[in-house]
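Removed from the display is one protein chain of the complex; every other protein chain stays in position.
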Amino acid sequence: MAIPLIYNVRSVRARWTSTIVAVLGIAGTVGVFVAMLSLAHGFKATLVASGSPGNALIMRAGSSSEMMGGVTLESVKIIQDGPGIARDASGPLVTQEVVGVMPVPLISTGTDANVQIRGVGANVLDIRKFVKISEGRMFSPGLTELVAGKNASKTYAGLTLGNTIDMAGGHWKVVGIFDAGGSAFDSEIWCDSHVLNDILKRPANIFQSVTVHMESPDSFRALKDSLTSDPRLNVDVTREIDYYAKQSTTMTKLITILGGLVAIIMAVGAVFGALNTMYSAVAERGREIATMRALGFNAGAVVFSFLVEALLISLIGGIIGCLVVLPLNGLTTSTMNFQTFSSIAFAFKITPPLLLQGILFALVMGVIGGLLPAVRAASLPVATALREL
Amino acid sequence: MKFARIIFANLLRKKVRLLLTLGSFAVALFLFAFLAVVRDAFGRGADVAGADRLVVINRTSIINTIPLSYRDKILRIPGVKCITHNNWFGGIYQDEKNFFPQFVIDAENQRQVFPELVVPDDQWAAFLKDREGAIVGARTAERFHWKIGDRIPIKTTLYGGGSWEFNIVGIYHGAQPKDDETQFWFQWDYFEERIPQAIKGQVGWYVLRLNSPDDAVAVSKAIDDEFANSTSETKTQTESAFAANWVKQFGNIKFLILSIGTVVFFTLLLVTGNTMAISVRERTSELAVFKAIGFSDRAVLFFVLAESLIIALIGGLAGLFFAVLAVPALGRALNGLLPSLVLSKPILGLGLVLAIVVGLISGMLPGIMAMRMRVVSALRRV
Partner (left out) sequence: MVKVDGSGGKSLIQVRDLDKTYRRAGEEIHVLQGLNLDVESGEFVAFMGPSGSGKTTLLNLLGGLDVPTRGSITVAGDEVTNMSASSLTRWRARHVGFIFQMYNLIPVLNAFQNVELPLLLTKLSKAERRAHVETALSVVGLADRMNHFPRQLSGGQEQRVTIARAIVSDPTFLLCDEPTGDLDRKSAGEIMALIEELVEHHNKTVLMVTHDPLIAARAHTTLHLDKGVLVEGKMSQAAPAGSFA
């Protein structure tokens, strides 16, 4: 027969100061755990969102990132005729792009950070369909105008609608702000690729990458085979999604390792705290336990009872921890992506699965923290305990 | 002293609890050390930056190059002692994951500008003689088990592409533990020779040494003025400013670390304070007897504080000790992701101080309760 749960609940309430300590210890650990994971998650999600399944990215063979790439105008013309590339009224949906980084002061610190500037073709919005101009308008080809991603506009000084900034020796007018659905592009500024090439003093007809919109995601295979086997071209073809997923690996790895270590260390500390609380609970309630044993509850029931109590405490701690970090969801922060040298803004991304992981973590801590004391409680010789007035 | 026995006897009263509390302290101090080391690593550039060094980059974009021809003009500016230039090579050794920084260096001036990166003279001489020679930092050499005499291939898609091969002729060490020992250097002459004509004669950035750190502002301005309105405008700043700005791009690392640290310490305070409180509560009648015998209220406070401090010190030292052991291993796990992790003496010292402070604070409340406890009411509880 099981010891009634109400006993545990009331006992916990009676010793609330100790219990609060254990609860807070677990809450703190779970909070940090969830926050760290959501940071890594958010970073990855931002980059992954940048890719569409229907797009393919074409770069010079062997390039690990866009910045390394180099595709000539002739190659672009050949690529345009590739199989499976979608077309619309104006022609094949192909955009050749130039990518660079430029120093612009951060609003937060006033010091320069590298913002990624992307020179695009005029038809880029037809290819990256999830990007929409939210304020103002698209830039006019040939002019030193730019549109800023919504995160870039919030992070860097001067990127507000109608403003003109000096960058790379040119006067750029910010004619629009775009919303790229929470992807990496939100941290970029876009302009005409020819103008950018000019300003960066690059050879006029060389681009860093070509992005194409395919008729359907399944056209990828055919397109890739065709382009890579073409002797006139020296390119790699990657699904846009895969490319961006790869771009995030270093930073995600760093955050995950660091965050994971911190969470583990904190968990050990929290478990110690829980153990302390549970052990002293057992000590203080020695007589009660003995009485219950004498009444007929067996050792198993005692173990179970204390285990349940530990789980109860850790569950509450876990829930509190999750609730406390929940407001962080959507909070943007920015950091530098090693692989592209540029700053990228991303948001904490807390998802239900993540919260569940947090709760599970709390429960695991509760089990570890509750098991040994529970066993100790059950193994107290009844007679001794009763004698202990 | 004669009260030591009482204090230690009390500590050993419940061994499991003692171990757990010691463990909590150890864990918290370990975490503190870890966080401090990581924060340190992020800010490393700024710390090791030479006070008398300036960095000159292309104003338009850091990835744009600057003409080599600027060098002599910069040297003529008063206050400039010597100058060297670097290019970022950015090749791949076997796998993208094996990242380490590769620089094309100006052999003639490298050591004058970066004296803290030490190369034995004989190895340097060998380097100068071998066009395809390379000098690698001790950490990177250790990571890939390279020895002097190895031939290393590095692939690149830039600079005309292909596989470049180098002979390891030297290994450099940093003068201080904080110095970066991950770099890979090879010769400018070799680089210039192999790259396509179109991009010859361009450096990535200049690093120069000043006659005096006080000249930093004036010389920076002079350099940037010199090249204003030219094809490649420059931006000159001190090495520490450059590094600091670089770190700032990582976002609020400090804030993140500080908040975690605060959460940890608050939790630690709670745990140990609670443990002390429980321990004092259990001993109420005993403490009453002490007071009845004639021990003063303050003596009782002293006992409680002493216990708390001893736990804090032992636990804290244990945690810091584990940190000293673990940090190098962590550094290896994060290889390439962060600069080397160094557990410096100031960090250890600060950790000890924090442990003591927490010990005092967590013992204070129960101690005061014990001090204030009235013998009469405590005994009545019996």
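Which chain is which? They are A and B, in the order written, and residues in each are numbered from 1.
In this text, contacts are C-beta pairs under 8 Å (C-beta built on N, C-alpha and C of every residue); 3 or more make two chains touch, one makes a residue touch a chain.
Not measured: the values here are computed from a predicted model.
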Missing chain: touched chains present in the view: B
Of B:2, B:129, B:147 or B:345, the residue in touch with the unshown chain: B:2
Residue among B:292, B:329 or B:353 that touches the chain left out of view: B:292
Of B:51, B:175 or B:376, the one touching the omitted chain in the full complex: B:376
Residue numbers in chain B that touch the chain omitted from display: 2-3, 5-6, 9-10, 12-13, 285-286, 289-297, 375-376, 379-380, 382
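Here is the rule we use: only the chains that are shown with their structure count from here on.
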Between chain A and chain B, centroid-to-centroid distance (C-alpha), Å: 25
Complex contact set, residues of chain A against chain B: 17-18, 21, 24-25, 28-29, 31-32, 60-64, 67-70, 100-103, 106, 109, 111-114, 168-169, 199-201, 203, 250, 253-254, 257-258, 261-262, 265-266, 268-270, 272-273, 275-277, 279-280, 283-284, 333-336, 341, 343
Complex contacts: residues of chain B adjacent to chain A: 14, 16-17, 20-21, 23-24, 27-28, 30-31, 34-35, 38, 59-64, 90, 92, 96, 99, 155, 157-158, 161, 198, 231, 233, 235, 244-246, 248-252, 260, 263-264, 266-268, 270-271, 273-275, 277-278, 282, 330, 333-334, 337-338
